[in-house]
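One protein chain omitted, others in place.
Going by the order they are written in, the chains are A, B and C; count residues from 1 in each one.
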């Protein structure tokens, strides 16, 4: 199988500010790391859920066959950017089985803090 | 499906003190991030278990349809607050399938440390 | 169900030293947080696996009904202590369904780093 076709990341929060805010590598960010180990491209459709407004999306992306995509939420902008300092959650639906892991780098205070977890996977 | 109706977080500990104790964003805290991606409101009933006393709860909360709730344990107070510097675990039962992720921010020493994990989900 | 009867933590490493080494709360340590949400006491039998020697254990512990145990690996001593600065893994077998989450605090350099994950659960 090599994965599932729907993945849910319940946590989501992109911190704002700090001394590395102009450095794309070190500034606070979140990623959804998506592995497509199969032999067909995986078409992703991503919805972002909030506490107090309608969901944003779908964001459409493709992960080529036998490739990984470390998707940065702070680089999404179509149909709209994901706001910083805002609670959110994510649902990723894929045309092919994939595996998703969620990571945050928090650099607000200068030093680094990290979190990561396997997302919740199920088949549609 | 979009989730499960019972989620268990075996780890739980809210650190006390530190230089950010008066800042709700940066002070040490724990969250249970709950996504309800479905089309019905999810009624949550939460029990908090301790090492040496009877459980606290139920705490009653609702996550509206198509919304996320980043529940902070340090803001629970009905029927009672969750004490700091105390080992605990959490069981969340939901009337609708949801997904739960657990996160801690530890700011006791001023700089930040983070942990996060998908909770353990099962259907009742 | 409220859990599984066998849990595996593949990661294990207790760092040594640092400025908080004499403070049980802040010194580097690892925990296996075990929730027994059921109505019977859970008898735990724990084996610790190493890279280059036979496993240690069984360590025998009990989690009372409706209680959590945040087990610190640096406090185990029967049949033998778990050495610091040594790679290990853990298998926890329980007489009752429980849920296990693994956490490390690394304070070697003075500031804090945290990791945590749900363990791998299966039924015996």
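Throughout what follows, a contact is a pair of C-beta atoms (placed from the backbone, for glycine too) under 8 Å apart; a residue touches a chain by one contact, two chains touch by 3 or more.
Here the structure is a predicted model, which means the values were calculated and not measured.
Undergrad: Using the touch rule from the top, list residues of chain C that touch the missing partner.
TA: Interface residues of chain C facing the absent chain: 6, 8-13, 47, 49-52, 54-55, 87-89, 91, 102, 104, 106, 108-111, 113-120, 122.
Undergrad: Considering the whole complex, not just the chains shown, which residues of chain A touch the missing one?
TA: 1-3, 26, 31, 33-35, 37, 66-70, 98-101, 103, 105, 110-118, 121
In the analysis below, only the chains that are shown with their structure count from here on.
Undergrad: Measuring from the mean C-alpha position of chain B to the mean C-alpha position of chain C, what distance in angstrom results?
TA: Each chain reduced to its C-alpha mean, chain B and chain C end up 21 Å apart.
Undergrad: Taking the mean of the C-alpha atoms as each chain's centre, how many Å separate chain A from chain C?
TA: One centre to the other, that is 30 Å.
Undergrad: What parts of chain A, by residue number, touch at least two of the other chains?
TA: 111, 113, 117-118
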